[in-house]
Structure formats: structure tokens, C-alpha cells
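Just dropping this structure here.
One protein chain omitted, others in place.
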């Protein structure tokens, strides 16, 4: 159910280490299930029973890749899991994660959320040393960097490896007897720690902890590596040059509303974004509606701040399945909307304020405005609960051609015209920082062009 | 994504007749896709090219049953389609609809939404006459009744058949050259007519018309049969004893919010139900939340009427896929919730008013209250935007054992205790009629035990 | 692995009745597996546990349709099974057998091998009486005829039904408490009885008895119905006009070599056909080869009679799987042969006598001659171990357009030219009867145009 008009997250990771042999595979399954919004292309779990690592992965949703028979056959006391959204077009099972390898120090599996920036340099270096790459994943590069340091301990090998990679990464690494979590020096992608009985968990978002009944312990810090084994949990700060710059889009769109990332409640952030959006771009109207699902909290916030009543604006048809046939141009033009149908009662004859979380390419926004007008809206005021996206991102979210980002080439009035709205308003960067109640600690690169990593 | 705590609809039907050979199969596909909420077990399309009827059907969602290759191979100028939710346990492809037959007058296909009450008598009669039943569907009974009248015209044969059946039925019937729609004398299940260019459509709900770009013409009337062929559309009132008694649950839960049934806007009805619910059962609180998805409009209505702020209460995980593994008791107890996770920010420390559309078995309501408390709710006030369900239904919705209906054996206080809420309120039957702004024309059997058909 | 150059059998049937509840489903599975050569399109089993009949069937091989989980779920003490080869083009799961029905006397399932000749008359009659046909199978016609006689006992109802059908039929019928086998008055299709402990079996060929460890008891006689229930086995001769006319092609091609049908050993018949073929059409040569698999026994017989050494002539590639891609014209012309490759050592420079069981369309024979020449054969003498096929058959084998049967329009010299052989010889009809060591009791219609049923 990919929305081609949004930035897209690459992945979610999950890891668990228990002293006892508990039902690790099911726990990992439900953890990944809670992270499914971070990637729907492939899913995988690697598991260790202290002696042996094995891995099962395939294309598809967590609930489709795994069945009871497979899960029951996966026994062990520690595991990592991964859900993937492909950004590169290499949508192939060979690129599914975790990637499991056999190297000098034993077996190792790795799952990665993020994007490396110095890939070509790293690949050149490794190829010079004789590496033959079987996939196009960053994980395989990291694995090979680790394997080349295998005269050291596994912790030192991992540290050596991550010292040469640049970019964003939240890693879950599994060996026969250790679970390792790593967050990049800028903490661009989130990673947190939870606990359930005597088992430790690391995962991309705290919503996965709720879903398996674990307690939130804390976020992994930028530049921190945590090592979990039979001795307990150990923290290593591997980088001195750390400076928190978590991706602002996690709060705007990627994360699930019931997660808390680096101390900021995602739902609250989206709701406050709606409130500040109204303050910055007030407009008269009869009804406030949100674009489902990620525009809803901001729409509620906008409604509260403005006193203009909130209503449901659209019915989203969720029965897309795996093989939905995209309607032809002819049918599409005739229908109001097949996937997102306006509720006439709340639209017709009204001055509609429609709130979305972000606006990147503008094509869906345009369709939305069109279908609202077709449905009888008297006026359509488009409000975007984040700043104008002007720049491409290479730190782990889907890379558009810069030309496709409307904010990179058009002014706000042109965009308004392009999407056909009566008025258009964005939240300012300052407004966004007010939402976060902090002036720094975020990557705002896609808004202002300043990226924490070059 | 079946919710075991709700009544369940059986089916949705769709039919289209065009004078030209247009892309009938794709149109029917999108029509059924919009009716998918009425049944997710099986899907099928029968198509006629004036000379030949053919049918394709299988278990699963519309988007999974059909692919481009199958749709492209189905050419014709008229079609009917069906989505099915199984109530009987005979979840088998042999019971998928439409059912296609070859009889005296040619080929005929039929799709049915509803439930017959005099099945055993009809089956006994037909078996006495030599009928051998291959399925356990009502449609096969109706087909055999029609086939036994094949010395008449097809219209007369259909009328003869439906004069002996009792219960609820919205039928779409296809022959080589005609599309026939029938609604039972009480209009218990909805059926409406639309038009797109020179093509007529009949379908269970008007949302399917929007989705293919057709205009709503009117509802089929209780006791009416419409016959569409190259001559145009013809209306036959086959029954004198007609009295509208459309199922109230269509407005409460079954239909999609963007449909209009017998002149009543479904979204508005649900929203007004919330408003009247507040008037009848006011309570102090800090936040109003709805149980997704069908409790949301009533929650918004309750919030508006009460002035208590509306918020999102839950994140619903929609990536269930086809093979989701139900969590074991152990994991379920630990987790707050895997499918429906409360948003802590809006719950913790608050007096929460939670609104659902209906309450039948109460088991899900109980889980919801429990998870809200676990999440830190100070008080939990449960509000139900429909009257107390006390009776079983045999007119086309899932038949529970009467014992499972909490309202049949418990008083309101006992139910409150059972679900663990601080207070519990239902909408009254009078309140519901105020919502509808009509005093009659509805089947309220599950509330008051009075059914239009015995 | 259908050979488009041969007549094709329609079906195989199997039935078993046990007094105890033994592992009926597995036994039926292995029985059908042994009959798989009679039909590879669909497979099905209906089973009764005295109270309830259920049925599972699908497209594909027995070994693909059933898995351990399905078989284990099918419990009972009696069952019938069916493998189907489609002759009509309606290759659809709805036409898979057995067909299970619910009628006046209870539940009934039926499996049929054969072909009815008076279908259109029967269908007209039944449609006049109100029957609606859901499939295009003969079985459904027979079932409806039975159902119309349901005021009688089940035995009488079956007899009434088969008295009005004309054509070939070997039937296995299952009710809650009886297994019934019927062979048509001419015994055109085979059916035999076996016994294992206290369980009786009926099946198309005796090879299925070996395969489940049962003993051969006897053939069902033309015009006989056997009824097996808790009382034992009972024989009813329902027709006076019976005259054995078993299809000669059963011995020539359809049956498995290890079966014995109506007292004639299939392997011996094929081997003797080779012997008589030599006597009638001797030719000088260096080697005798057979076309695999059905031409092999006759080739060995020809070799013995002539003293010319027998050799393997071809390697048959059997890894066709379910989705083999037919080679394009270009590749086909280049390759000697993809499915059937000559063994050069035994061909090159030699005068080759190649023996096949029959010759209908001649297209494969032509390819075989061509590939032998390409491989270096000095001479190619084609010998057919059955008489010249000149007529279409409507009694249960694949109906070609008469034009496609080379023997219907060409003389032997023309056929020789058509297939490109140096000489061509057929077995005479007299020769075939010598093989059988009986002058009558066979249907030789496709050779001489005389069919036992009009």
C-alpha cells in the first residue's frame, strides 16, 4: 500500500536476547509485526540457540512470510529480525535481511536500517582486498568490514567496521552468544532498548516493545553500541564526534503514533504540528479533515487550535491485498476515488481545510484536491503539517529525483496552483522546532539542505 | 481481519449491463473492491457476451482472486459479481458465488446477499421433486426454484421463485441478455441503482457507484424487481405485502460511511448516534476516543455534543495479511495489544470516554477496557452508539448462539462489570429512531425481538 | 505429458468399502496413484464415515492435489476416487470429480469413466423437469437422474437412472452406507473387484489392486451392478441386452501393462501384437526399437518373432513438470529432439524398424521418422501394433475431428509418405483378434466403424 507521494522509510530492526530458551521466534514475529509500517517488501528472522545461527526470510509481509510451522521450527535464545522497504529497485529475495554469514569468529547475522553514503568508496576498498559481493545491501558491506577485522574480538571488529562507514545506521547484530545494537554517531535512525523479564530487546521504535509486553528502558544514544550477552548489557561509546541529529521525518511520517523516540511522543508531535500550523497559516473554513492515516493527528490539532470542527473526510479502502490492479486512466477519471473516497456529507458545499503530514511530489495532493472539488467542496485549503521539502535525502529514505520534489523548483504559489487548492500553507521550520520543544538535535536536511553527514 | 465481537454481514452484490461492449470485467472488479467490507472470504464475477455466460471465482479478497490476465480474458457487455462472508462454516470454494447454471431457458448466474428462513422447507420440496444440491448456498435453492418455472419467461420464472422464499434477499441475476435485480418485500438488505453513460448498475451500496464513476439513480424498492436489457430498465413490483424494514445494523456497522441507503447518509447516522448517545448518557471526562474504525464517527459526534475533546485513542495494525498467527495467551497477556494499541499520550491519567458502534459479545470491549487501564486511564466510560443487542438474527447476519449475546442474559450493570468499565451507556431504541429521523421502516429485531419475517 | 498424437482416456475410478474404520483415504490415494495414467488433469476423493460424506478435489496429479494434512483429515470407512483427463475443453475445477450431492435419500457422490451418447436428449429431458446444471460432466446428469427417482431405494434409483443412459460407463457411487459399482451393458470401460481383509474394492484396472495389496476377485460383468455394504457384496444384473464389447484400445494403449482386463493380460496382448505384426508385415532390418513407453512391449514381441535384435531407441525426458515451455519452431527444427532423443549408437547406419502401439494423427510418427533419419538411420520401417484407425470414437476416448485421423482419408501408401517412412505396416483386425484369442467381445469401432451403441 505504498504511497508514491511520500518519502519512504527503508527498514525496521528488532533484536532480543534471553538467558533462558523462551519462545524467541514468536516474540520476534510480533515485534516485527509492530514495525511493519517501516517496510513491507521483505521480512526475515535470524535466530541463535547458542550453538547455531539460522535464518529464514522472504519477500512479503511478516504475516505472510512466516507461518506457525516455520516459527515453531526456529528455536533459540536470541534473535534479530528485519522488515525492509526497498529504495533501490533491487527488489529481490537475495537482498532480504538479516544477512547471515560464516566468518573467522563464527556465524554472524546483521539487520540494518539506514543508508550508507560512502558505499562506492567502501566497495572499491573491499573489492581491492578481494571481496565478492552477492547482494546490493549495505549490510553486506558492513559484514565484510567486520569479517576483515576478525583477528579482534567481535566487539572490536564491529567498532572497526563502523568507524569507516558514513551515513545513517541502526544495526542489530547477532552472533552465537551476543546481541549487539549500534546507532550511528548522529542517531539519524532511531533505536531503543526494552526489557521483558530477563530478556533484553533492541528495536527501531518503542511501539514494538508494547506489542510484546516489554518495558521501555531507554534510547540507544548516538554513537553508542550496546552488547547484550549472558553477562547482561554493556554500553560502549565508540565515537567522540557524536551529535544528535535524528531524522525529523520520523516524527512527521515514518514512526507509528504510539512510539516515543528520543523523548518525543510521536502522536503529540503530530498533534502540536497541527496546532502550530493553524497559528502560522490560519484560514476560515467550515470543516477540518485529515488525509488518512498520517494527516489525522495534525488535522485534529488544527481543529482544536482553530475551533473549526474536525470531521472524517475520506474512507480509505484497505483491502488492497498483494495484487491490486491499478485502475486505468479512463476508470480513474470517472471515479471519484477508488482507494480514498471523500465522505460527501462532510465536504459538499463546505469550505474544507484538508491537512496532510507532508508534501513531496504533490501528485497525490492534487488528486485529493480534485476529488474534494468533484465532491462539491466550496473551497479547498491545503495545509501541510511540516516545512516545505526542498532537498533530496540520502540518509535512509527514498531518494527521489530532485526534479520530482515540487518544493525544489516551485514557489509556494506555484505549488498551490499545481495542486489546485484555494490556499496552501506549510508549517515553518521554526514552527517545527517549537513542536519538538528543542532547537537542535534533528536532521532537517530535506527542508534546509543541512545534513549532519556529508 | 474479522472481528469476532461484531455481527457480520454475509455478502455484497454488484451487477452491470451495457449496450456496448465496454470493459465490464474491470468495472465489476472495482465495484466489488468497494464492497469488500461486506465480505472477505470469496469473490467472483460472472460475465455475459450476449451469447455465452462464464464465471470465475475463488477464495480470498477481490484483489487476490483476480489478476490482470483473468480480467482481460473476461469479455462481455454485462456482468454480476459477489463478495462473500461465510456464516455457516462451509468455507469452501464450492460455495463461492455467483453460481452459474445451464437450464431450460439458457444460462443463468446468481449472486445473493441475505438469508432465507424457510430453507429446510424449500429443500424438502425441491428434493421431493428430484433436486440434487451441490452446494449449501441459498443461491442454489433460488436457482432451482427458477429452473422449475422455465416454461415461463425468465422474469416470470424469477417472480415465481421469489414468491415462495422467505427471508432477506438482495439478488443480482444475469442471463445471456438481461440483468435482474431483486430486493425482498421488506427491503431488509440494501440494493440501489446507478448509471454510467448508457450502462446501468445495481449494487448493495452506493459507495460502489462512486468508485466506478457512476451516478446514483435510486434505491431498488422493497418488493421490486428491476429488469435491465437492451430495451432499457423496467420495474416490476412483484409483491403486495411490502413494508420497508431495512436492517438497522447497515447504518450502525455494516455499510461503508460514504454510502447512502434508503435516503439515509451512513456517516451522518453514525455521527448523530454519537450526539444522541451523549444526550442520553452524559458523563464527565477528559477525552473522547472511538474504537477503530466503525466507532470513530460516533465518537466525533459524542465529542461535539459534549464539548469534551476528541482524540485518537488507538493505533490499529492493519498488516494482518492472510496468515496472521494469533498470539498465544502468554504473549497476549503481556502485550498491551498487538492489533489495537492505545496511544498512551491520550489515555494516561485521563478520564476516558470510549465509544464503539455496538456491543454484542462483549469480549473485545473487555479487552479494550483492560488495555486502556493498563495504559494508565484514570476512568473508563464505555458508550455504545446503538441499542442493547438482545436477540439473534436470522436475516442475513452472523448467527451467534443466543448465550453469547451478553445483552440477552445480563442487565446493563452486569455488562458494565463484565467489561470492567466505570460506567456503561447505550443509545436507546428511541434515540436510534431520532438518528434516522423516521419512526418506522427499519428492522430492529436484534434490539426488540420484532422481526419483519417469521 | 499428454501425447497429442494418441487417443486419450477420460478417467479412472476407484472405490473401497470397509466394515472397520481403516485408513481409507491413504488407501484410495495409492489406488488413484496407480490409475494416474488414465487421467492427469484433476483428482478427487469422496469419503463417508457412515454419517457424513465429504469430498476434496482439485486440478493436478494425485500426488499434487493431496498432501498428508488433507488425507489425515479425511476419516471414514468407505470412499470413492477419480482421476480425470478432460476431453471437452472444460478444464475447470468445477468439472473435477467425484461430484457430491445432497438429495432426498441423503448424500451421494459419483465418479464416472466413460462417455454418454444421449447427453443432449437427457439434458433436454431434465431441463424440462427443472434441472439447473452447474457442470458439464456426465456425472451430474446421472446424479440428477438418480435424484429424480428418490422415492425408490438407492439401488432402484440407480437402476432407473442407468436404464435411460446410453454410452459407456464404469461408475463408482458412494452413499453414507453403500458403495455401488456399475459397468455398462457392453462393458466398454473396464471395472473390476478386489478384496483386502474385509474390505471390498472396485476399480478401473487391476494394477490398482496390486498397488494397495488387494487380491483380484473378478471383473464386474457388462450390465452388472455391485452393491457393497455392511451385509457384504451383492450382484444385480440390471440389463438383459448385454453383450460384451470392451474397448480394444484398453489393451493397445490405455491400460497399464501390469493390468489384466476381462481375462486378458495387457502386457501379453501388446507383446503378441508385436509378434503378429511381424508375421503380417515382415521386413528386413538391423534393429527393432519401440516408441516409449507403450510401443516397447510390441517392439520386444516383434524382435522375438523376427530374430532381429531389440534395442533401446530413444531416451524419453520425463522431467516435464507442470509448466514445460514448448520449444519454438526454430529450436525444434535444430534439435534432434527435446522430449524423445534417439540413441545414436543404435540408429546410425542401420535399417531401423520402429514399432508404435497405434497411429492416429501421424504427426508424432512423422517427427520420429525425421529424427531417426537425422540421426543417421539408413532405412526407417514404421510398424503399428494395431489396425488402422479410421473412425472417431464417442464412447469415452478423446474425440478428434475426423479430418485429423490420417486413416480416415489416406490410404496406407499416402500415410507412409506423410510420415516419411521407407515402409509402413499395420496389424490387421484379424491379427488383433488372434492376439486376443477371441473372435468377439470387443469394440473395434475406431477400426471398422461398428460401435456397440448408436
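Brief remarks on what is shown
Chains: A, B and C, in written order; residue numbering restarts at 1 for each.
Everything that follows uses one rule, which is that a contact is a pair of C-beta atoms (placed from the backbone, for glycine too) under 8 Å apart; a residue touches a chain by one contact, two chains touch by 3 or more.
Computed from a predicted model, the values in this text were never measured in an experiment.
Interchain touches from the omitted chain, evaluated on the whole complex, reach A, C. Of the candidate positions A:37, A:82, A:112 or A:148, contact with the unshown chain belongs to A:148.
One of C:342, C:362, C:407 or C:452 touches the chain omitted from the figure, and that residue is C:342. The residue from A:102, A:284, A:333 or A:440 that touches the chain not shown here is A:102. Listed here are the chain A residues that touch the chain not shown: 93, 99-104, 108, 123, 127-134, 136, 143-144, 146-150. Within chain C, the residues in touch with the undisplayed chain are 23, 26-27, 29-30, 33-34, 36-37, 40, 60-64, 66-68, 71, 196, 207, 210-214, 256-258, 265, 267-268, 296-297, 300, 304, 309-312, 315, 317-325, 327-328, 330-331, 333-338, 341-346.
Throughout what follows, only the chains that are shown with their structure count from here on.
The minimum number of touch steps separating chain A from chain C is 2. Core chain by CA centroid proximity to the global CA centroid: B.
Between chain A and chain B, two chains of identical sequence, the interface residue sets overlap for the most part, with shared numbers making up over half of the total. Chain centres here are Cα averages; for chain A and chain C they lie 60 Å apart.
Averaging Cα coordinates per chain places chain B and chain C 49 Å apart.
Chain contacts: chain A has no residue touching two or more partner chains.
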